[in-house]
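A protein chain is absent from this complex, but the other protein chains hold their places.
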């Protein structure tokens, strides 16, 4: 038998005792759980960043992994906590839209609200449901508990507005939706097929970014556009940070002309 | 049989080769060890921060975990290295007071000084006992070595002075003892029962912080007081950093009036 994988994605920041407590709760309930840190550096309470992160990473995991997501600015309010099966991926997370982007490609098969306190810690802090509800629920799931025992099914998940690119045969208009740790600016414009069309790319309507296939086709410091590793149009500075050089971030408009 | 859990708490900072070497030493001696990172971001040589961190996190772990703690400003001096059983929790750590807070709730059942070089690396660097003594000792413990084989029992552990709150029926006076990665300021004032008393809370004797049950009962930017997830009175700024907004940190006085 293979020990179950439980992954952790939080906005706790480096070295938080909250991360450590979460891990303790899980291995205390299921000593066979294999913990894998996905990130504890989602920017604090940045649900959108978390949504992009999950959409980029979760699809690579096997079906039997359980993913715990604690980016929960609404803790202590009426926002719901969920166990969701998105295609073959199972996540426990607050119902704040953080699953929206992942759900675009992996639609919801089943979602339940976590209401059954039998699978929670005996005492629940009003400010830390990650430790007291999400972590123990994930541990119980890894021990074989049926999601339908956790609470009632729900089908009206919170959706974040996902900015859609405008696409026609001559042009595409989109915006930056994610800035990675290198300062690369990833847009919502699909990159599939772009390479063969020799596109002209502009940041903010006017700053040209030369289309390349890889970083190394350009000189150090040059602003380029290329297909990101998630196959979206990305603006980058070779051996540098595009976000810093342009002084811009999420929401910056990106235009493509053919 | 379940593979043993060994957790790591250090002040090495992100990406240190010291963290990596520690992990190598452990899995080389016990390839079945499951390593769990608690933190490598304890502020450098900040024994007090480490003490609060351990008291917040270790109680959630199961009894058979082994916890390696390397915050060791006294490395190379006569300070002792210990294996301590605090209630059901087993830690290997320098004897510098870093276990003081945890030991308040989980008294020392047994402590031994690590003097038997049979369980160390063959060569011990004068500047890195974490890698050369603590890590191999933890690995040997996970293989079933009896702590009493590691060295002689000791019963005079170093204690950090733990600031105690002044409490009477009309008021409580305490201080901030921990600032978390969100900038929340956790005090040494117990929060149990406070909610029903509608307390008035002041930072530094004069700045009022409104008592709330959860962050979301207040407006963005408002200074509030609430029960922390470890059930201590905490000062927070909703969607912000209290420590930054107040320009204050550990030692800031906190007063409660009824």
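Per-chain residue numbering starts at 1, and chain names A and B are given in the order in which the chains are listed.
Just so we're on the same page, a residue touches a chain if its C-beta (ideal position, glycine included) is under 8 Å from a C-beta of that chain, and two chains touch if they have at least 3 such contacts.
Keep in mind that this is a model prediction, so the values were computed, not measured.
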item: Of B:74, B:87, B:165 or B:190, the residue in touch with the unshown chain; value: B:74
item: Residue touching the undisplayed chain, where the options are A:30, A:56 or A:100; value: A:56
item: Missing-partner contacts on chain B, residue numbers; value: 12-21, 23-25, 27-28, 31-32, 34-35, 37, 44-45, 73-77, 125-128, 131
item: Positions on chain A where the hidden chain makes contact; value: 2, 5, 7, 9, 14, 34, 36-42, 52-53, 56-62, 64-65, 180-182, 213-217, 226-229, 231, 239
